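Report on the structure given below.
Here the complex is missing one protein chain, while the rest keep their positions.
Labels A and B are assigned to the chains in the order they are written; within every chain, residues are numbered from 1.
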């Protein structure tokens, strides 16, 4: 079985997302420190908060998109991936829950490579003191109770779809759910010039 | 700015399969992150003023996404949102694989005669229940038609799942008036699309009444709106 999971981003054909999963990790604190110092070109994610590798792909695709349109909320593509996994717009909260912590014994590493920047996967893998396992084993690490609580997944919602559906849907829509709308878009040079917005009162 | 340097989605859609060009959006089928996906692209409508167009398009994209999540949270099936691009107004949604519209289902059931009464009645009841649940969550769909409801076959071979789609005109409101108009819009679309289904629609309403906690005020408003319809044609 292949250890790495590689997926091309269809929207950005020259970008590929690589995921690697490690168990029995001994040096989480060191890895975290290296990542924060920018020595690791990848996102280190706490796998217990992940339901499925698809969740990471959704976060990575959104991060690459926001990087292209210059609308990232964090400083780097990798921090943006971690932020995108979170159901809220609180950045430090996102890192606390989805980034790795010093005592963690498992880690999912996500790398995005493009034409301009190809990644040396083995170099990063070599830094981990742990056992690499197939990414599919992610499901055995997920803490469903914690995930449901964090994403506020209701029992009735699970009747109309999977936990992954619920999680992904929240990740994809969080910009407009918490009152934080994307910055107003330019109106092709026209200005609206109204003191108040009547559309707010009337539904259209 | 953002629009110019973001050509990723338009280029992606050039290769995608165009399913239909609706009144305000093009609907494509494509593979996205390895999954079968529907992309709904709200393209600019050149007949309207650019400022109005941008405002409406953005608003509807946001409304659609919000309503879907709100419905799903309440246990009402609606497609999962995978990704939203607010710069080119595209929503990437789960494809409801193997589904058919309620419109087609009714039309084909009317053609065949084997236990069609029972099948249609059961369907009308289900639609009534789902709409009641949606209104109890204060979601107003805004464009209820039988084309905007899908039937997804259940994997276990049991009763298929009713999935609501096309929430572009939706909004949140607790007012019985808004819910009444929502039903009125459906009633007209239903009866004009499916001739001679007055009884079937009554079944739907009966089931709505039985399922919704707040139905009496809504039905009262529905009656009022219908009456307004008749009064309206006073002046030629």
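Keep this in mind: contacts are C-beta pairs under 8 Å (C-beta built on N, C-alpha and C of every residue); 3 or more make two chains touch, one makes a residue touch a chain.
The rule is simple: contacts and distances are computed from a predicted model.
Protein name for the hidden chain, per its UniProt entry and selected from "N(6)-L-threonylcarbamoyladenine synthase", "Ribosome biogenesis protein NSA1", "Trafficking protein particle complex subunit" or "DNA repair protein RAD51 homolog 3": "N(6)-L-threonylcarbamoyladenine synthase". In the complete assembly, the contact with the undisplayed chain comes from B:24, out of B:24, B:104 or B:136.
Although one chain is not drawn, the whole complex shows that of B:172, B:189 or B:217 it is B:189 that touches it. Summarising the interface, chain B meets the missing chain with residues 21-24, 45-49, 51-52, 55-56, 142-145, 147, 169, 181-182, 184-186, 188-189, 192-193, 195, 225, 228-236.
What we mean here is this: only the chains that are shown with their structure count from here on.
Of all residues in chain A, only 7, 9-12, 54, 57-58, 61-62, 65, 68-71, 154, 156-157, 159-161, 165-166, 168-170, 172-173, 175-177, 181-182, 185-188, 190-192, 199, 203-204 touch chain B in the complex they form. Residue ranges on chain B touching chain A, taken from their complex, read 1-3, 5-6, 8-9, 12, 30-35, 49-51, 54-56, 58-60, 62, 65-66, 68-69, 72-78, 80-87, 92, 94, 140, 142, 161, 169, 171, 173, 178.
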